[in-house]
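One protein chain omitted, others in place.
Let's turn to subunit A:
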Amino acid sequence: MTLTPARAEARGGARGDGRPPAADRATGADTGLPHRRWWTPYLFLAPGLLMVVLFSLWPFVNTVVLSFTDAQILRGGSFVGFDNYARALADPDFWMATGNSVLYLAVVVPCLVLLPLALAVLVRTEVPGIGFFRSAFYTPVIASAVVVGLIWQWVLRSDGLVNTVFERIGVISGPVPFLTDSTMLLVSAMIVTVWKGLGYYMVFYLAALGNVPEALHEAAALDGAGPVRRFFSITVPQVKPMMLLVGTLSAISALRVFTEIYILGGESGGPGGGSRTLPFLIRQVGLGFSGETGYACALSILLFLLTLVFSLLGRRLSKGDEE
């Protein structure tokens, strides 16, 4: 192939001094190009930045602005200062929904950090037919929310699989109200979230486990360490950064949970709305003919702040680990 002068220069071979052309540009050396502008990198970033600004930043700023108004759907609002925030703090529904969201996070995150790791360790074992299990564990991730909802309703309803089996073997005398009690509904939704998330985070851990040097395990085995000791002394420290990442991602997902509550608990969000999470409340407040856009935006900002707190917490933990 014949190199054009430009290509040759791009490969750093035009002058034969081995100096990369990037160095020329950085120092403003004689490249035949006009003097380097500070905004050149931004020009390259512009298309991406434009997308971020249009689809993330602007809606976010819009949400912040609207949260200080009494706007409604298709109806302009006027500025009301911090009224929406004051209303939220005095609203029992807000505190109930926040409590449910935080409880969701407190239960789901440890499960989604630990169980997929255990699962990943198990399915890494090379035995015949293990591919089937890896695929099976991943199936819930790609299953549609509607299908998942139907399956779990059949499993958990008063005359569903779990209640029927437990009643037959005499473990319970009457059906457990998995779907008709606010707290039990929340627990049922958590089970669905964990069930759906297992396979997803298992893949993360499989990637992390692939980077753990086999020599470490072999050395430890030679020193007499058993599988349990090797797991806690080698595997866990090696995949700790991944555990923190999974913890942060699952915490964000847990705070945004909506679908599981909706498909199991209906439009009202459980009996009397007692299983509503913050995203559920935001949707309920913001949509419909009498939807209160301003108040819903204020609730969204509060949810954002809550998510930010947990994300920063995850980051701090991660930094502490690095140190």
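A few notes on this one:
Everything that follows uses one rule, which is that a residue touches a chain if its C-beta (ideal position, glycine included) is under 8 Å from a C-beta of that chain, and two chains touch if they have at least 3 such contacts; residues count from 1.
Keep in mind that, in the parts below, contacts and distances are computed from a predicted model.
The complex appears with one chain absent; UniProt names that chain "Maltose/maltodextrin-binding protein" among the candidates "Maltose/maltodextrin-binding protein", "ABC-2 type transporter transmembrane domain-containing protein", "3-oxoacyl-ACP synthase" or "Sarcosine oxidase subunit gamma".
Touch with the chain omitted from the figure is made, among A:116, A:197 or A:273, by A:273. Within the complete assembly, A:57 is the residue of A:57, A:106 or A:236 that touches the hidden chain.
Considering the whole complex, the residue from A:106, A:236, A:287 or A:309 that touches the absent chain is A:287. Although one chain is not displayed, subunit A still touches it through residues 38, 53, 57-58, 61-62, 64-66, 69-78, 153, 157-158, 175, 177, 179-180, 265-268, 270-273, 284, 287-292.
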